[in-house]
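All protein chains but one are shown in place.
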Amino acid sequence: MHSTNILIGGEAGQGLATVGELLSRALVRGGYFVVVTQSYESRIRGGHNTFAVRVGAEAIDAPAEEIDVVVALNDETVLLHLPELSSSGLVIADASFCDADERCVRVPFKDLAPKQYVNTAALGVVCAVLGVDRGIVSGVLEEAFGRKHPETMEENRRALESAFAWCAGRPESSRPLPPAASPSGTSRLMMNGNEAIALGAVSAGLRFAAFYPMTPSTTIPLALVGMAGRMGLVVEQAEDEIAAINMAIGASYAGAPSLVATSGGGFALMVEGVSLAAMTETPLVIVVAQRPAPATGLPTRTEQADLEFVLHAGHGEFPRAVFAPGGVEECFHIARKAFFLAERHQSPVFILTDQFLADSYRAVAPFDVASLEWVRPGADPAAVSAPYLRHALTESGVSPRLLPGASDHLVVTDSDEHTEDGHLTEDLGVRKVMVEKRLRKLAGIRAETIPPEYEGSDRPELLLVTWGSTRGAAREAAAALRGKGLDTASLHFSQIWPLAPEQFLGRLKNAGLVAAVEGNATGQLARLIRRETGFEISERVARYDGLPITPQYILRELSVEGA
Amino acid sequence: MHSTNILIGGEAGQGLATVGELLSRALVRGGYFVVVTQSYESRIRGGHNTFAVRVGAEAIDAPAEEIDVVVALNDETVLLHLPELSSSGLVIADASFCDADERCVRVPFKDLAPKQYVNTAALGVVCAVLGVDRGIVSGVLEEAFGRKHPETMEENRRALESAFAWCAGRPESSRPLPPAASPSGTSRLMMNGNEAIALGAVSAGLRFAAFYPMTPSTTIPLALVGMAGRMGLVVEQAEDEIAAINMAIGASYAGAPSLVATSGGGFALMVEGVSLAAMTETPLVIVVAQRPAPATGLPTRTEQADLEFVLHAGHGEFPRAVFAPGGVEECFHIARKAFFLAERHQSPVFILTDQFLADSYRAVAPFDVASLEWVRPGADPAAVSAPYLRHALTESGVSPRLLPGASDHLVVTDSDEHTEDGHLTEDLGVRKVMVEKRLRKLAGIRAETIPPEYEGSDRPELLLVTWGSTRGAAREAAAALRGKGLDTASLHFSQIWPLAPEQFLGRLKNAGLVAAVEGNATGQLARLIRRETGFEISERVARYDGLPITPQYILRELSVEGA
Amino acid sequence: MVSIEDYGAYETAWCPGCGNFSLLEGVKRALVMAGLEPRNVLFVSGIGQAAKAPHYLNANVFNGLHGRSFPVATGAKLANPGLAVIVESGDGCMYGEGGNHFLAAIRRNVDVTAIVHDNQIYGLTKGQASPTSEEGMKTKTQPGGVILERFDPVAVAVAMRAGFVARSFTGAVEHLAETIRLAVAHRGFALVDVLQPCVSFNRVNNFAWYKKRCRELPSGYDPSDWTLAMKTAAEWGDTIPIGVIYRNDRPPFESHVPALAKGPLVGREVDRSALAAEMNRIGGAHGSD
Partner (left out) sequence: MVSIEDYGAYETAWCPGCGNFSLLEGVKRALVMAGLEPRNVLFVSGIGQAAKAPHYLNANVFNGLHGRSFPVATGAKLANPGLAVIVESGDGCMYGEGGNHFLAAIRRNVDVTAIVHDNQIYGLTKGQASPTSEEGMKTKTQPGGVILERFDPVAVAVAMRAGFVARSFTGAVEHLAETIRLAVAHRGFALVDVLQPCVSFNRVNNFAWYKKRCRELPSGYDPSDWTLAMKTAAEWGDTIPIGVIYRNDRPPFESHVPALAKGPLVGREVDRSALAAEMNRIGGAHGSD
């Protein structure tokens, strides 16, 4: 898969994410595909951060390791990333940062732009080097700063121009991208996983969200806050995560489709609330954006180690659904599905994402929002006979849910065990049927389980099993192995629970060797599959150093010849 | 197994638990074995509560269903429990409560004692009926009230005497217990599961406990509070469960062996703290006394549905141990083991109990406290070289733990990922080795796993698998089935995690049919065993109506012929 | 016209003689005085003896977790401001487990009324000290007496300039009903801390103890005077003032939220063209922004 990998490096506070975003936007607008990997420290200024943009003329879906172009905003970046540079690669850096290596493009930034416009000049240089159309770049720059900071626009424009001009004289430093498969001016959008979740949620009818800030989840409420006024949402920063989930439950009970987004430690505080949502049969969507733990761990890095935690979070037994989108587009669609499922089965529904996917910008085709339906909470009061029983026993386990205030029917529910009318009870016979009622809902949820995605031959020598954000890396690794003559397939789970073994057990059994590729140390999906099917996945590719799994990492860990 | 089952019933606030406790105490002092089952509502006055004492001349270990003697403190008790009465059984009740059934002993309580001493008279009647030595009963009564309420002692004594006198004239209502195997005056103690945990913990060196009240865990801190002054403990009621676990972690870090006790919803709030204990490698013992959930559920009833929750509680991956004592004596020994294990492996250790066991009084042989060792936290500072590294990388994963203030070595730890010296880091290489270091500790914990207890032939037709408080019921059911010619064995897990399959997998494979007997609806231990071994337990006996599993329940659910 | 019968009459799980009975009565009377129909009232409670109260009348009820009634009420009110939302729970629930939400509720000033059954004890769990228990009070779990200083919800609420802060007593049902009525009428957060004897566990602060001390605020008392209110709030001894101790007219949270200007969130349609614009803005489509 041909692609070009550009890494922008520098300190927090130097503005490298802005350069990265503008570059990515220009590339997407130019018709390219991108996969962005953001790596940053838990601090505001200093340290070492990177923003990597992998660009492809064709669709790509995973980060890469080898770097083709480094844009170094400080000397440390040169030092740290030279070893990862391809032999034909380039380092774009200030002349003072870089002299030891002939791959350095020593840019005289202070001649090109005043100090505060050096980033714009760097953007110009990298775009010129890659052959990105100057008009597109300046358009992107204009949109970013033109309206908000018109006073600086002229200087920005000038910096960009001098960068392009300077590069024009250095054809040896040009590394033009292959032409994009889709023409410039394409309508593809650039979006990261968290933005796609927010949009999907709003398109599905989200009306209320509560949150307490926690990386890498915060950009979900941030995206919601950004559209709250125009879309008619209430997005409230709560005093803590316990409040957040209880607020969302209250809002959902009253009829507003609701979401909470958090990360591991914050989710730990929500666990009691999860159990409350289940007991009161209140629809709720919970996004858990994973990061390395235990405890505070590495707040700004990535991991996939909360699968078992989320799957079993909450005291007592109750149904739930757990999704793990494999890419940005899927973030949108799964967010939608989560809301419908939560309402239909009156249960908590989880979306497991992670820092890599949350922050990973991609080029996505616009969603067909003009025709999408949304959740309309609650049943029709007129269709319900009196006395209204909020928790009426039914065959499916789902009871007609009315909204308080919508009719003369009173809506009563309780975190204690309750009778059909929602009032607390000590009747142990009622207890038994209520447990069974709630658990019956699992069958309905299972009937909607997204089948795992399989790619490969029917009887592959090797099968890579993944979930969540590692999908793209495994598919690319499988393709690479096939290219080397090893018949390799991939099986990706975008839904972790409930599992429907009939959807995938045959695939596991038909493979010569099965390897679980997971961003954790203990192989949590592999354990779950064994619990549910008895099938033991014998090989594992595990990563838990805070970085996303790449195709190269998989090939290395499998120690496949010549990878 | 011959036994007599006595059930005392009435409203909350009528003092039936006092009658039950005194009766049990008298029986234990008389050399009998008892198994007490307490069943009460989540209210202070009114409703319907029972206190059942199953008495045996030989050791017994499970509750029974059929009742031999009902002591009815109100008429509702008669109504509710007549159907459970054995054909030769008796109802002891006020003359006004009971006339329809010839098994009624219609006691003229108002003739025997003034109103506030009716309970004492009832105690006298039941003791007389059972042939309990009058001296023992009055001794027990004396100890209970003599010192605290000397002014009422005389009336109490008189009520007891008139009860015995009244019974003396009614030999037809006598149901004397068989003679106790152990002579009267034996030194056996009467104790419930929570008291045994508290004593075990203190014997193991507990110095600090924090709690927030929650049934059925509260009697653990209550027992600790009762000895705090004399044993030199600090037992603090926290503002919430989050505070409780963090206090205990702070105390343990500083060198005081610490415990928290709670139930499902309270534990849900502690989940983040569990992860903190793991990350900072702070020893901690956490008791989770299970009750029916989700959410508030049935606050005063029993269930075993938090196994998977506790096993996976906490974000990120780290080792832990989970115990589930099968009886009151084991509560003591497992509490001790938990403290040693927590200190040795610097990890969170769980004890899963439940309302049934927590409240179940039994006759236990006194523990040999005179020779028991206790935990001595922390390593010897003199044996540690400078610079001191709190989280030094070692082969076992365990680093020498020093206590702050004990030497010039500074003790630094962090909920963020940290370097060996405990300071926070963003180094992803360090991250990797720290994950591995922590996870290595699991091997050490596993080396100490308590083997499951097996009873039966080598190749039984049926094998009953249990954990926690259902041990006795399953063993008794197995014995009953053997009595009926079905070769039945039992396999009991007092430790749930880590499992050591080599200890039990052969047993599972050698049985004709395997049934998991669990106080939950989904078969949580069965699922775990499959996850860890691939072995699928095909049969299940599940209970989730809030009541403990009895031998009779197992036989019924297995629908074994003639059970 | 709504009548007290509309709110029904139920068997309770409370102890005979408990102050909760009068409290229930006071709540019902207040609702009738306020002219509220059951269908438009939502009670949110936590866990405890007090928290069972909403089960004993006709209304919409969300009986949630111990300590968490404020956030549930906040969410429900913001979703549907048309509901009259009343939080009713015990002192342990609201000031102990729920302490952080109490602070936030005051600051957030959403239009909910909090009725706290303040029996200065944990009733349902059998008599442990609560945040409002008196220093030195002996309980089974505090056999040496409570060491922590009594939490004074009224003083803290006044110090934080809560919108409406009142105290009442179950031994003064008229006063109680009227105070609750005022609280419900107040637009914004309103606290009614109700002194409520627990006959089973609180032997110190019993009916007589409260009766002797509770004194209605003098007529002419100006609850808008913060300094006076702070001084009044500090009175807790031989006399305990009851009544509306402090109030101001800070606009409620809801009035600041643009999305609520168009009415409740419940039942709204998704504006698909607005959504398309948001998608394009986020996705950086040409010309949008």
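As written, the chain order gives the labels A, B and C, with residue 1 at the start of each chain.
The rule is short, and it goes like this: contacts are C-beta pairs under 8 Å (C-beta built on N, C-alpha and C of every residue); 3 or more make two chains touch, one makes a residue touch a chain.
Keep in mind that this is a model prediction, so the values were computed, not measured.
Peer 1: Taking the complete complex into account, which shown chains does the hidden chain touch?
Peer 2: Missing chain, whole complex, touching shown chains: A, B, C.
Peer 1: From the listed residues C:12, C:60, C:89 or C:109, report the one that touches the chain absent from this view.
Peer 2: Missing-chain contact among the listed residues: C:109.
Peer 1: Using the touch definition from the top, which of B:246, B:290 or B:520 touches the missing chain?
Peer 2: B:246
Peer 1: Which of these touches the unseen chain: B:205, B:266, B:292 or B:548?
Peer 2: Reading the full complex, the residue touching the unseen chain is B:205.
Peer 1: Give the residue, chosen from B:95, B:311, B:424 or B:439, that touches the chain omitted from the document.
Peer 2: Result: among the candidates, B:424 touches the missing chain.
Peer 1: Which candidate, B:102, B:395 or B:408, sits in contact with the chain we can't see?
Peer 2: For the chain that is not drawn, the touching residue is B:408.
Peer 1: Would you write out the residues of chain A that touch the absent chain, in ascending order?
Peer 2: 13, 41-47, 212-215, 218, 221-222, 225-226, 229, 237, 239-240, 265, 295-296, 299
Peer 1: In the full complex, which residues of chain B touch the absent chain?
Peer 2: Within chain B, the residues that touch the unshown chain are 25, 28-29, 139-140, 143, 147, 185, 187, 189-191, 195, 198-199, 202-203, 205, 207-208, 210, 223, 226-234, 236, 238-240, 242-256, 258, 272-273, 276, 280, 364, 366-367, 369-370, 372, 374, 377, 403-416, 422-424.
Peer 1: Footprint of the hidden chain on chain C, which residues?
Peer 2: Where chain C meets the chain not shown: residues 97-100, 103-104, 106-109, 131, 144, 147-152, 155-156, 158-161, 226-227, 230-231, 233-234, 250, 253, 256-258.
In this section, only the chains that are shown with their structure count from here on.
Peer 1: Taking each chain's centre as its mean C-alpha position, how far apart are chain A and chain C in Å?
Peer 2: Each chain's C-alpha centroid was found; their separation is 40 Å.
Peer 1: When the centre of a chain is set as the mean of its C-alpha atoms, what distance in Å lies between chain A and chain B?
Peer 2: Using C-alpha averages as centres, the distance is 44 Å.
Peer 1: Multi-chain contacts in chain C: which residues touch at least two other chains?
Peer 2: Touching at least two other chains: 47, 64-65.
Peer 1: Going by the contact rule already set, what residues in chain B reach two or more other chains?
Peer 2: 41-42, 47, 265, 295-296, 299 - these are the residues of chain B that touch more than one other chain.
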